[in-house]
Each structure stands twice: as C-alpha cells, then as structure tokens.
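A protein chain is absent from this complex, but the other protein chains hold their places.
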Amino acid sequence: MNIAAHEGLLKILGQVSGYIYPNEIEVHWSILIVVYPYLTGLVAGAFILASLVKVFNVTALKPTYRLALLTALAFLLIAPLPLLLHLGHPLRSWQIFFTPNLSSAMAMFGFVYAWYLMVVLLLEIWFDYRADMVNWGQTAKFPLNWLYKILSLFSKDVSPRAKVFDKRMVKYITILGIPSAFILHGYVGFIFGSIKANPWWSSVLIPIVFLFSAIVSGIALVMLLYMIITPSRGKPIDMKCLDKIASFLLYAAIVDFSLEILDFTHRLYESEESIKIITDMVVNKLFISLVVLQVLIGMVIPLGILILTKAAKFNQELRKLLYFVTAILIQIGIFSTRWNVVLGGQMFSKSLRGLTSYNMEMMGREGFLMALVLLIAPFFILAILIKLLPPWGKNPDGE
Amino acid sequence: MGKIKLNINIFQNKGFKDGYVMNKFPDQIIRIAIVFAVLIGIVIAIKLFAIPPELQEQGIFRTSAIERELDHPSQFAGSEICSDCHDEEYDLKLNGYHSTLSCEVCHGAALAHTEEPDEFTPDIPNKRRLCAICHTYNLSRPTGFPQINPYAHNPLEPCITCHNPHDPVPPESPRECVACHANIARTLSVSPHVKLECTTCHATPDEHKVHPRSVRPGKPENRAFCGKCHDRGSDRKDAPKIDVSSHGQNGEKYLCWQCHYPHLPEID
Partner (left out) sequence: MKRINFIKLLSKSAIVIATGNLFGTVLHAATKSVSVTISHVKRYALGIQIEKCIGCGNCVLACKTENDVPKEPFYFRTWVERYLIKKNDDVVVQSIEGGAGKLSTEMEEKDILRSFFVPKLCNHCEKPPCAQVCPVGATFKTEEGIVLVDEKRCIGCSYCIQACPYGARYMHPEKHIADKCTLCFHRIKSGGIPACVEICPTQARVFGDLESKASPLIRLKRMKKIHVLKPELNTEPKVFYTDLDGEVK
C-alpha cells in the first residue's frame, strides 16, 4: 500500500471520536460521488425547465428552451465521468452495461442513462434542430457542412409538413421526457435511499428530495447561463422570461424546502436509535455545510430574495442583480446538499457509536482538482454545442 | 410506403391544431429507426460475441471465481497432523488444560513445516510475552480464566520454568482464591468485607481447585447466614444492622445477595 494513503488513514485515526468498526476508517465515496448527483440533478432540472415550454406552453420561457436542452446534454455527457473515475477498476465498468446484476440499483444506471441520452435528449434535440441542420448543411463552409449533413442524418425535407411533424415529435418526446427526468434523478436518490444499513440515507423521501433539489438547481443554472450568455451576444435580456424563470424557481424551491423540512422533522419526531449519533454528526461535522451552506445560504436567503422580488416592485437592474445572486447561492446550496447526503452517510459508524472524518485530497484521481475539472468541463462542452447548434437559430457563420 | 396506415395517434390528424395529415410514412422516423437499429445491433453483437462466457454466468455457480478461491494457499495445518511425529507432546496436551488449543496457537502457522519439516521450523516460544497475551489479567476476561499480573507474578522468570506449556498446571494447587478470581479480589479489596475469608461465605470443596468448573463453591442459602452479623440481635459491633426477618420494601423474601453485591456491599 502506498505510504501517503497509509499516513492519511493514520491521521484520520486520530480524528475518530467514539467507536467505529475498524474497516470504517476510510470514506469510500469521495467528493467525486458528490459531483455525480449534482451534475445529474442539473440535467434533470434543465430538462424540466425546457419541458415547461413544449408541454405546458409557457411561451414566456421560449428564449431559454434550446439553451436548457443543450445544457442538459452537456452535463449529461460529463455525468458518468466522476463515477467512472472513482472505480477501483474503471476498465471493467462496461460490465454495468453488458452484464448487470438486475437486483442492483446501481446497475440500472446503464439503462437509465442510455434511455435518457438516446431516447429523450438526443432525439428531442435532433427533431428540434433538424430543419436548421439541413439548412446549415447547405450554407456552411467545408467541413462544417458535412458535419451538419451527418448530424441531420442526411435528411433533406424542410417542407412545412415535415417541420410540423418535427414539432409534434418534439412535444411527444418531451411528454415522455418528464417522467424520464424524474426517473433519472429519482433513481440517483434511490441508490442512496435503498441502503437499509445506513439510517442517514435509508428513507423513502430521499429520491423525492433529490428530484426537487435537482429541479431547483437546474432551473437556477439555466437562469444563470441565460443571464451571462445573452449580454455577451450583445442582446437585451428578456425580463419577462427571466421573471417567469424566477417564479418557477421559487415554486420548485418551496416544494424542495418543504420536503427537506418534512424529512428533518420526521427524523427528529420518530427519534430512532440513530438519532443520537446523527445529531452529533450534524452538530460537530456538518454544521457549516448543512446548517450554514445548505439551509441558510443555499435555501433560506434565496427563498427570501425571490419572495421579495415578487412582492416588491424593484427596477430591472436590481432584479437582475438579485436573480444573479440567488442563482449562485442556490448552486452552492444544492452542491452542499449533495455533499451532506453523500459524505454525511459515511461519517458516522454503523455501530452508531462514533464519527470518522473525511479529509479531501487536493491532487489525485479522487481529489479536489479533479472534482473542479469535472464541474467546469460541462461548460466547455456547452460552449462547443452552442457554437455548433446556436440556440437562437442564427447561421453558425454569423450570417 | 404511401399505403402504410398506422393506427397510432402520433401519425393521425384527429384533434390536432397543426392540421398535419399523415399520408406518407415520415422520412425522419425512417432515418432515426436506422440509427437505432444499428446501435441496438451493435449492443446485441457485443453481448453475444464479445463478452467472455464466464461473465455471462449469473447463477450462484461462479465456477471460475470458486476455483480461484479454492486455489488460495493455506498457512495453517491444523493440529491433527502434528500428532504424526510429535505424538508425545500431542497426547500430553490432549489431557491437560490446553487441550482446546491448536498447536499453531503458540507455534505459529506451520503448514510449510508439515510439507518440508527440515526447511521450515516453527517458532518454539519460550518468552513470557507469548503466554501473557492470554494470561495477563484483564477485567473483560471471563471469570475463572487463569490470569496473572505479569509485573507481580515472578517477574522476568520464563513461564516454562514452572509450567509445562503442553500440560499447564499451577506448580501446586492454588492456595489463594485470588489466583483465579483476581477481578473479584480487586473489588473486594475496597469493600468492608475485605477482612472476610472467601470460605466464610463460599463453602469450597478442595476438588474445586482441581476441577474448577465441575465442582463449584457454594453461596449463602438463607438470610440467617448474613444475619449472623447484620441482624439486630447480632453482637457484631461494626456491621450495619437490620431486622433480617422483615427487611425489604414490601416484605419480599429475597436472599440478601440478590439485592446487595457482597463483594462490595452498599447500604441504600
């Protein structure tokens, strides 16, 4: 065993309080497994925002529809990477897709991921962009024109009839996509919620809490992106659209927060055997990340701001500023939520008698830098996607 | 193509505002279908031809894994085989207090020795350290298990000078109860009963020293026994007095030691 790892564990040994089983000293699911549900949550949330336009005809959100779809795709492409990188044998990961153990929640990853990527996201984007891609295939320069031809699968039909059909397909796929997005993130929650050995995770509410926090984070992210990208293109921000996103963000955040409070109250009221050690952990290990970051900064303050902007008649500039701050705070809050769920579940012993610590490494395959890279990578992919498939229907060569 | 009629809502125009009439199978669907067919074909091909058959096994018989497990080399030989050569020690051990010990408890893993007796010789421990692992006094150890305080019990003397490890017995049968019941003796040392001999309360047959588990010491069987000192009528000056016949909150007739721990009695 390498000496650095040994010394790291020895150091944690000194930070253990109470009794933990001797094998429990190591925190096996590191910051990468925090990043994974965070990224997947953004996918599900962004998609739900997009679906509001197509299924529920919220026309005010139209300017963000394609942006939300591309955001979902960019994050979905990166989402499996943290899982892959944390494996002891990443080269064997194909087994999850080809020889899965059907009783494992984690093995469902292959099916859920393939379904969501191929049948929902890519299909919807293809139908939505098809006519545009056919046009770009004729107008763009070499080699881009060939790329568009391949992407459009060499289809040529841009008759109004074909476009009407595309539109109808988009609507149907979106209808299919909403439950799929629910399954995608509900399933991530189920990975944790179904572990009966762990009282911090084992709860039927976990998948639902995951889902709504996903919607909150996804909406906030698209709002943030819209507010950054639009001015950088030299276009005015559509305030009607922004106000509408903020409203949906508020509704989703209210549901999410209520569920979290319900979960918290339920645990306290039932006060099972594990309550003592969990209280101990929340007070001593998770105070900053749970009470301060997740609840106060990540939820209570954003909720307050959003309610205030709805109630008061602020001018446009102030509203923009407040929305911007809110969206950032919510990202911090939801990331902390993932942190608290994933790492909190591993900091207390299953003997319910003691706590261990998580010392995040900086470098290394499961370190902070890797997590940072994985969090930034989707934005680069998004930049490429926006370049290739401009959401605002412009010619990619700048007309 | 033009004649295909599908009775699926997607392709029909009823109830739709966009007025799309389906009379031709949509070109888009065909293209997407080809892509999906190719992808599904690739997946099926991989599943059928590229996955090694041992990974396809899903039952409880993971033959290859079980074979790998079975191939794992052993280190411990088990004690029966030792008797083939070391029958004298083996037989001696069989009838002594160490009969439950496998030879390898003290001599270490020795499968290599059974295969190559001359190449590999097991440990012959003769230091105090090894015996102390089991026989140092520890309050968590079961009562009656022979324990000593290595700092007080003939310090520096190797255990084997007095005890034969293959048939360990005290050099003479223990005179003091404390030799085995050290934890009780410790408790007793801070108790008002410290001056009492163990045998005052426990009738102990001599056999108990030889067969501690099969012949057990007695315990007081009635209240009158404790009453000899603690009854109001007793002339013992230093003992707390109660009315032995009526003592107890609701007049229950428990034995004294069922409520009071005689090795460290408390008055409340």
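In order of appearance the chains are A and B, and numbering begins at 1 in each one.
The definition used in the following text is that contacts are C-beta pairs under 8 Å (C-beta built on N, C-alpha and C of every residue); 3 or more make two chains touch, one makes a residue touch a chain.
Keep in mind that this is a model prediction, so the values were computed, not measured.
Only one of A:195, A:305 or A:332 touches the chain withheld from this view, namely A:195. Note that of B:186, B:216 or B:260, the residue touching the chain absent from this view is B:186.
When the whole complex is considered, the residue among B:33, B:46, B:66 or B:194 that touches the unshown chain is B:66. The omitted chain makes contact with just one of the residues A:29, A:172 or A:251: A:29. The omitted chain makes contact with subunit A at the following residues, 1-2, 5-6, 9, 13, 18-26, 28-29, 83, 86-90, 92-93, 95-96, 99-101, 103-107, 109, 191, 194-198, 345-346, 349-353. By the touch definition given at the top, subunit B reaches the unshown chain through residues 55, 58, 60-62, 64-66, 68-76, 78-79, 98, 100-102, 104-105, 109, 133-134, 138-142, 145, 183, 186-187, 190, 264.
Criterion: only the chains that are shown with their structure count from here on.
Rounded to whole angstrom, the centroid-to-centroid distance between subunit A and subunit B, based on C-alpha atoms, equals 46 Å. In the complex of the two chains, the subunit A residues touching subunit B come out as 95, 98-99, 101, 118, 123, 126-127, 130, 153-155, 157, 161-162, 164-169, 172. By the touch criterion given at the top, residues 10, 16, 18-20, 26-28, 31-32, 34-36, 39, 43, 46-47, 51, 55-56, 58 of subunit B touch subunit A in their complex.
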